[in-house]
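Of the protein chains in this complex, one is absent; all others appear in place.
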Amino acid sequence: MIEFKNVSKIYQNAKDDRRILALEDISFLANSGEIIVLIGPSGCGKTTILNLIAGFIQSTEGKVLFNSRPITGPGAERTMIFQEYVLFPWYSVRNNIEFGLVPKKIPRQQRRQISSELLRLVGLEQFADFYPYQLSGGMKQRVALARALAVNPEVLLMDEPFGSLDAQARGFLQQSLLEIWGVKKPTIVFVTHSIDEALILGHKILVLSRQPAKELDWITINKPFPRDVVRDSFFQDVRVRIDNVLKDEFQDISNRDRL
Amino acid sequence: MAKCKKIISEIKKLDVIVLLLIIWEVFSRWIYPGIEPQAKIFLPPPSFILKEYWQLLSSNILFHHIAASFKRVLFGFFLASLFGVIFGFIIGLSRRAHEQLRIICNIFRPIPPIAWIPISLLWFGITEKQQYFIIFIGVLFPVLFNTSEGVYGVSAHYKYAAQALGVKGLSLVKRVVLPAALPRIMLGLRSGFGYAWFIIVAAEFVSAPNGLGYLILEGRNALVTERIFVGMITIGIINLIFYYFLTKLENWIAPWKKIAFIR
Partner (left out) sequence: MNYNQNSNHNFDKRITAEKFKSFLLPRLKKLSKYTSIFIFVLLWQIFAGYVYPRFNPMAGNIFPSPIKVACMGVDLLKRGELLVSIWDSVWRVLAGFSLSVIIGIFLGVLMGLHQAVRDRIKIIIVLLRPVPPFAWIPLGLIWLGIGSAEIIMVITISGVFPMALHTLYGIEKIDLKLRQAAVSLGARRWVLLRKVIIPGMLPELFSGSRLALGFCWVVLVGAEMVGSVSGLGYLILDSRNRGLPQMAVLGMVLIGLAGFGMDHILMMVKRRLVPWSIDSGKM
């Protein structure tokens, strides 16, 4: 369970005295097993929210709680998947997946079993001994997913993970994610630009304004998976709702530039 | 069949060189001596150079000099690399330390190792130690700096990803920082080694009883220009071989960052 209570974040540049207010008074609650989608204009602070949950940074004001306890640092229970994959190029696919298992002191045999199972799950059994530089974007993201699942996280943080993929790979991975989620039901916090993606994946959608990010809308979707976001009229309404709110954000940006 | 074609096209590229060599031979052997009585000192023909090469090679003198230079380079390089990699690594882990190191390197870097020769002679006299010292100074800074830069510059993303998978502390350094920095460390080592061969010649000019640099200088003092060429060619070949093998080694260690041979 993840809780944000009136969280604000100010970044201070070390070299000059510039201060950037990234988040302003953000509050929300994500129950265990839910998929929360963060959506908003570029650079607004979605990644900051993820980084706060991950424990890479601390909030300037307010509290960030995980299972009712404040988050003090990173850990495998709140693992992250990046848009740039960040696979370790010096490890093979299998070794990448087993990476988080080593500090848990899991013996070799068992590690191999787990990684083999995960390779099967993401459909990459034949590539176990390949190296990241030999894989395509979609494959790399699948390895990243397997690597994250290996440590059995309670929370999966995903920062526009399918952003650099083509439409087909994207659709395939979205479905795979839902299938995988169906098994252990981790809490997922997912950042995206795409309203469609938010509708396909999210139980709750947090719509954020441009910087400094404020909460614009909090939408709950109680539809089961898999969803038909194209034909079901419910989704059309939600789409319009989100679009209305975000349109003003983009309008403001372009007006500002003109001035 | 395709391989044959490739080899032939490679050989075709040598046509200009062969032509130049022929012109050189003809000119220096038959035309130049007519103009200048000291011709063979100014520009010995390639055939004379080959003769001298054969002489020095078969009498083992050449090996003697190669071995002497080699020993100095290896010794100095090994010491400097050990020191440079270990300290560079430790320094690279701390931002403050790395920035201070950068400034110190900026002080010492513009001072060529050659400039250290006279003062090193004062400290060590005309000994092997003095030669090792010059090589040491020359190799230390590239290795130290590149190692520290490599460690310091490990992308924060890798560190974040590792921490979000439960890996931190010493394990993080061993499994993430070290491999990530390795290509840059190898670059430093490769630069350092190349530099060592660069410097050894001058170091031997001033104060060595043997070695390839000495051989070249001896050629000049004795006015046997062929010997100069022998020394130059030998060092060139050694450098070429090492560069080729070091690049191969680097590609084997870190195949995800292929380096082209000629760069």
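Note that the chains are named A and B in the order they appear, and that numbering of residues resets to 1 at the start of each chain.
Everything that follows uses one rule, which is that contacts are C-beta pairs under 8 Å (C-beta built on N, C-alpha and C of every residue); 3 or more make two chains touch, one makes a residue touch a chain.
Quick caveat: nothing in here was measured; it's all calculated off a predicted structure.
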Contact set of the excluded chain (shown chains only): B
Among B:60, B:100 or B:171, the residue in touch with the chain that has been omitted: B:100
Which of B:22, B:41 or B:249 contacts the chain that the document leaves out: B:41
Of B:2, B:16 or B:170, the one touching the omitted chain in the full complex: B:16
Selected from B:45, B:76, B:92 or B:213 as touching the chain missing from the view: B:213
Where the missing chain touches subunit B, by residue: 13-17, 41-42, 99-100, 102-119, 121-123, 141-142, 145-146, 149, 188, 191, 197-199, 201-202, 205-206, 213, 216-217, 219-220, 223, 225, 228-229, 231-233, 235-240, 243, 262-263
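We take it that only the chains that are shown with their structure count from here on.
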Length of the line joining the C-alpha centres of subunit A and subunit B, rounded to whole Å: 49
Complex interface listing, subunit B residues touching subunit A: 157-158, 160-168, 171, 175-176, 179-180, 182, 254-256
Parts of subunit A lying in touch with subunit B, wherever the complex brings them together: 54-56, 73-76, 78-80, 82, 84, 86, 88-91, 99-100, 102-104, 131-133, 147-148, 151, 157
